[in-house]
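One protein chain omitted, others in place.
Going by the order they are written in, the chains are A, B and C; count residues from 1 in each one.
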């Protein structure tokens, strides 16, 4: 499979042209922080007993979460699926709370209750982290509905995968978004595989998946996700449209994941996808390398600076693991907290009647 | 709203041109039988205590079920929603078994267990009769899957309404039908309203609803459902395509229901739709009247013959009501039959373990 | 007190809460311009307009999910399912989103949504439209399940449900919508988790929820008149949270209990309640806790026959006499 190569140079798009050097470096750092965080997470996952469950790595796709989330204003919200580490860091969550969540510690963003697939930070307009494929698409619709209801100028950015497009609730959501003029932007991160199934084996496609939006008069755009500038330029248009016209849109970014579907995925290398394909993306389409070269070319970055940033990110990740390691586990009592708001707050309602039934 | 008026004269389509006079009259009779059956059903429904639950009348749409089902070969199967009387009679079910079902009698097609929304006749390739909106669309996919698996040259004709297109499983089914090349034909009977909601208020539409198939590379056609010839001509093409290429298709027929969504629908007249609209369809777009005029014009029918056929249909309906009236109700014992195949047959499996738990 | 229909009691609750809180919005199929399939929302769209009363396409998964997402932002959506049976196409949204989002976010998110509609058989609409799903949902920690048998309870419980900050599934009955009952003019609320002793008695506790409570009251009358058996009738009203104290107190007094519900028997609410009674009141029981439920088969269409599938006063009396 081939990633559509870009047509225009999006460095000149207003949203990118006016970036100050430190802002550009900040974007590079954000991508590096995601990668280093996940590399550390993977290493620790492989040390038995530290983490459990699934771990879906975002490595290779960093430009998308970073580019999209770098455009978020006060009333722009984000929701995604289980491959949610990148988006979490991109909206500004700390490595500590994220790593601690992977370790299942009370200091984790979800107090160790959500795990790798369920990171949340409502204070940063980040609504997770959802494990049921496609399940986030009606919730994203609801975030947009809430924004419109409250009269706020914002957008709901709802990420989904190339496999998730085959969950019916996505189409129900598109029709309603279009019918109600809701400012929801569905961002398809097309990494070409859903687990071990190639896009061709799961979806009938003409130009691309986003094109399906036409069935509901929802505008769409396809772009090259490996180019941070392109991601930002294309997304900015959609956000402006959402803000100014309260209209939905579908964006599809070509991208690639370097690791397996999850850490448990044994077959991805030479199994359902050829090793050369993986190599090609790593060497020719890596969003971090591409952006690094660009910035060096633009003269706003040196190799030394890059290495420093990279090292700093590595150190931050290591420190977060240390933090996680030293944090306490949830107690048995914690198990029954955060089930019911009213019980947690011990309101009148929370004190009335039996809520739990195992004893 | 306006029904798209037809372009070509489908009387000349091969599938119609070669019809013998008695075959044409047979088609007219089939439509009349549906109408007279439902008029009698409605009258009896209104006499308290005879029937219960919902009754969704098909009156005004007869040309579609009649036209489509008139083309069914040995391996063509039909499945539809709860507005299923017309299709039932069109596939050859008797008025007796249908009326008795409405009366909730053991002589009904479903032994009084299904009611108005749940007519079935697998021996006539008729798979119901389904109450959950859109729920029949994956089942129709499955019928097509079964045909292909068994290597039979057939098609699954799956009817749905203009409101049902907004159930997500329909789109999941379209993608799978297209991906697996399954011979399923989705027939949208667009009567412009889903209960009290106009199509415009529930669906974002460009040309028509069938067009949404393009998102999944599923071919589609829109046609005028009031013209029996047109229904047959358009459907025949889809069936041939299904048989010869094992490909799915969506057909959309413009049509109109004269009565409320169900008998309980008080608001349809002058409520969510203007009385003039109803009048216009009854007077200018009635499929039976239009076909009658055609046949008289073609010289294969006289007004006298028409009146005879109409009378005969009325008598048949009256007789079926008599039959239903005189048939016995299910017994308490019948309540527990037809839940489990193995129990009904008292097989080893059916005799092992407790299956029912109220006592 | 005014004598009004169950549907009007609910309608009053909606109107009062809409006026009280700008974040309350009613969403569902035919709830606005059509006044509701069962006229429960009659007149509200006319009065409050497009923003507060919203018609949707037939897309339960999307609009229930939409309501959940909106509730995360602070709206208080009251979502109508035309029938609770249609929750089958929005099951994931209810069980995995509404029920779990608070827990999986470590308490950062809450979901103050109400999902409501009729959940009953007895109207000859067939097996797919006659589910009583209270046990499917009450089984899921994170959800609350309410079931009102009278206009008074319906209004008071609905107001509490709308103000509650957790997802509340509110189950009504098309056969109750037209039933009349006394409802005070002045405002009132009924807390979730409080059972109501609808009749005081000493010989047996007839416990239950939903419409069969009316059959239980009728049975209690006949038992007293014809058998000198004084039955206490307890309406749980709220299934989760559950008022176990009210149940145990009654059983400790009467030493006998029967659970009555319209649900199917296997893993019905009565199974849960009777196992709780056995565990907590074992030595108080002079007889096994028996259960009266719908007959254990899909809802049959045949009108006259279906009524026999549902629990009747007669069925209740028979069971009572078998242990009294």
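We take it that contacts are C-beta pairs under 8 Å (C-beta built on N, C-alpha and C of every residue); 3 or more make two chains touch, one makes a residue touch a chain.
Quick caveat, the model's predicted, so the values are computed rather than measured.
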Omitted-chain contact residue, chosen from B:52, B:67, B:86 or B:138: B:138
Option from B:172, B:189 or B:254 whose C-beta touches the chain left out: B:172
Full-complex contact with the absent chain, from A:83, A:118, A:232 or A:294: A:118
Interface with the unshown chain - residue positions in chain B: 77, 79, 108-114, 118, 120-123, 127-132, 135, 137-147, 149-150, 156, 168-169, 172-173, 175-176, 179, 337-342, 344, 348-349, 352-357
Hidden partner chain, residues of chain C it touches: 61, 85, 88-89, 91-92, 95-96, 99-100, 103-104, 126-128, 131, 135-136, 138-142, 240, 264-272, 274-275, 278-279, 282, 287-291, 296-298, 300-301
Hidden partner chain, residues of chain A it touches: 49, 51-54, 101, 104-105, 110, 112-118, 130-135, 163-164, 166-169, 194-197, 201-203, 267, 271-272, 329-330, 332, 334-336, 339, 356-358
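Basically, only the chains that are shown with their structure count from here on.
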Identity of the most central chain, Cα criterion: C
Chain at maximum distance from chain A, centres defined as averaged CA atoms: B
Whole-Å gap separating chain A and chain C, where each centre is the average of the chain's CA atoms: 40
Centroid distance [mean C-alpha coordinates] between chain C and chain B, Å: 36
Where chain A touches two or more other chains, by residue: 168-169, 172, 175, 179
Residue numbers of chain C (touch at least two other chains): 56-57, 59, 61-62
